[in-house]
Structure formats: structure tokens, C-alpha cells
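The complex appears here minus one protein chain, its other protein chains still in place.
Up next is chain A:
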């Protein structure tokens, strides 16, 4: 084992020698900066609230209300609502950067072009494919995550060591999408044209005598392999929420049905599922929205190659890499249009919850 010997000789912690004082000075000042920012923030908020408390008379309540809600409303208006409107407007325009005919100076101008960006998005084959892929993500991720999560929640319900078993499936929720992409893209799906298969799944295939399979290149199945990464992350979420709901189903109902001779399968479909239906809907919609916006996986694993691109990633590339902001804006609006039904549904159920209170 020559390599091991070399490695062993070169190992041992040598942190301080490689990272000079300038490194530690820079990191230290960054940390200090963050700490000061937090302190300054808390001090300012505290002082303003204290100041509002010194006011005498009837104005006090009003001023304090303003102090409480203004930061959030202002930040959301400037940072979310205005930008959303602005992006929507941008999507109907074209940005040109051409020399001025008189002066020859390059100037950027915006021109209203109506629906042209959208027409392009839905007619350009690769962009259209991107939109279709996003649809597939939006359908499969919630269904698969909820399905696995529900199955697992039911299987381990009241089993010995339930908590630990839950933690195992829940754990990926703490892992970043980038980390999960590395786990699956670089290790599980790894494919070698020659030699030993180092990828876990291809090694398994070799074990049972199958030829190696290039997961990430095989269009259209590669999209499914990417989707599984997000399902792996999201199943824990579905499982935890559904498990809590299952425990909310009265035990008496199950016992009564059991006495009447209903099998476990029948009880699952006739009692458990109807009792937790509203929770299932919540889980499905939550994961749907999440699935639409995720760009980390595609960016990390395939960068959109081999027809795996999705709208969230293409939007990023168009806007921040290729400088085609208007088209990127149109894709962002398309994402938003996908979630509008969910927004409406959510606001309705929020109002229902408020009424029942």
C-alpha cells in the first residue's frame, strides 16, 4: 500500500502553519463585524421601542404600533412586493444595449415588447423542455415524498424505537440540497466508463450482473434520478407531519373497527386516510411549492445538461450568467403563475381557520 504510507507521512494536523496570521485576522474581523451588527441592531430596536414608550398621552399607542409593524412592512414592500412587480414588468420588455446613433455611446434601454418573452419561452425547444421538466418535478416530488413519508409513518407507528427510526429518515432535512446533490450525484449515481464501478448503485448493479448505467445522462430518466434527490430530502418532512396527524386519529375508532373485523389495510384506507386528509393536502401543497423553486440540485449535479434543466435554474443562468434578464424575469413569472392556485387555496384555508377560531 504505497499510497497509504505516503498519506500517513504527510498527515497530522498542520492547520496553523498553512493559515497565516492574515487569514485569522480576516476571519476574526468578519466575526467581530457580525457580532457588532447584531448588537447594533438590537440596540437600535431597543432604543426606538424605549423612546416610543416615553411618549405621553394618547399618541403613545399609535406610535408604538407603528414602531412594531413598520420594519416588516417596509422591508417587505421594498424587498419583495416592489421587486415582484418590477420583475413582472421587466418580463414584458426587452433590454437593449446599443450605441446611440448620434453620440456612439452605448446606452441601455428598455422597450415594451408585450408577450414576446413568453412566446419565446414556450416556443424555444430547450426552454419549453425546461418548463415541462419543472412540471414533472412539481407533480412527482410531492407525490413521491408524501407517499414514502406516509408509508413509513404508518409502518413505524407505535413500533419499538419509533423515535430513532423517525430520526433516520428525518435527518436529510438538515442536509443542504448541495450536500444531498453531492451524495447522490457524485457517489450514488457515479458512473465509470471503464474499470471498477465506484458509484454505489452501479456497484450494486454489477453485483447482480447488470451492465453499468449512466444515470445522469439517460434522458428522460435522468430527471427522475434528480427528482429522487429532493424526494430523499422532503420525505422526512412529510413523514413527521403525517405521523403527528396519524397520532391524532382517535384510538377508539381503530379499536372499534378492529373488533368489527376490519383488517389493517382496510382500517388504513377507511379510517386513517379520511381522518388525515386535510394534513395530506397541506403536505402536498407545501412540497409542491418547494419543488418549484429548488435550483440547487440541477445546478450542482448536471448544470442543466442532457435535458435536465428546470425553470428555477434556467432563470438563474439567464439573469445572472448570460445577462438576459428580461427572459429570466419571464421565467420567474411563469414560476409564480404555477403557484398562484396554491396561494389562493392557502388564503382561503387561512380565512377558514380564522373563522373557526
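One rule holds for everything that comes next: contacts are C-beta pairs under 8 Å (C-beta built on N, C-alpha and C of every residue); 3 or more make two chains touch, one makes a residue touch a chain; residues count from 1.
The definition used in the following text is that contacts and distances are computed from a predicted model.
Asks: Between "NADH-quinone oxidoreductase subunit H", "Sugar ABC transporter permease", "Putative transmembrane protein YxlG" or "Iron uptake system component EfeO", choose the name on the UniProt record of the chain that's been left out.
Replies: UniProt lists the chain left out of the view as "Sugar ABC transporter permease".
Asks: For the full complex, which residue in A:105, A:159, A:208 or A:259 touches the chain that was left out?
Replies: A:159
Asks: Out of A:100, A:219 or A:255, which touches the unshown chain?
Replies: A:255
Asks: In the complete assembly, which of A:83, A:99, A:114 or A:220 touches the absent chain?
Replies: A:83
Asks: I'm checking contacts with the chain that's been left out. Which of A:178, A:217, A:257 or A:273 qualifies?
Replies: A:178
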